[in-house]
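Here it is, the structure in full.
A single protein chain has been omitted; all remaining protein chains appear in their positions.
Here is subunit A:
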């Protein structure tokens, strides 16, 4: 089974990299990009039966810094 973990800066935390991407898109002539947030996706190959609870524990302990980041877990077969 697989898990996909999305890690994003929390709302309200200024994202300097996302802001730079937004400027670059504007410079390329893409009008109307009002905001960009950049995060990461972490894919995990897991032993069958690993629970979502365990993956969340991984997020809390290592994959995300919950002081500034939020995370979302998606499990698939």
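To be clear about the criterion, a residue touches a chain if its C-beta (ideal position, glycine included) is under 8 Å from a C-beta of that chain, and two chains touch if they have at least 3 such contacts; residues count from 1.
By our rule, contacts and distances are computed from a predicted model.
Trainee: If you had to name the missing chain as UniProt does, which of "Glutathione ABC transporter permease GsiD", "Phenylalanine--tRNA ligase alpha subunit", "Phosphoribosylformylglycinamidine synthase subunit PurQ" or "Dihydroxyacetone kinase DhaL subunit" would it be?
Mentor: "Phosphoribosylformylglycinamidine synthase subunit PurQ"
Trainee: Looking beyond the chains shown, say which of A:14, A:47 or A:77 touches the absent one.
Mentor: Of all options in A:14, A:47 or A:77, contact with the hidden chain holds for A:14.
Trainee: Would you write out the residues of subunit A that touch the absent chain, in ascending order?
Mentor: 13-14, 16-17, 20, 61-63, 65, 67-68
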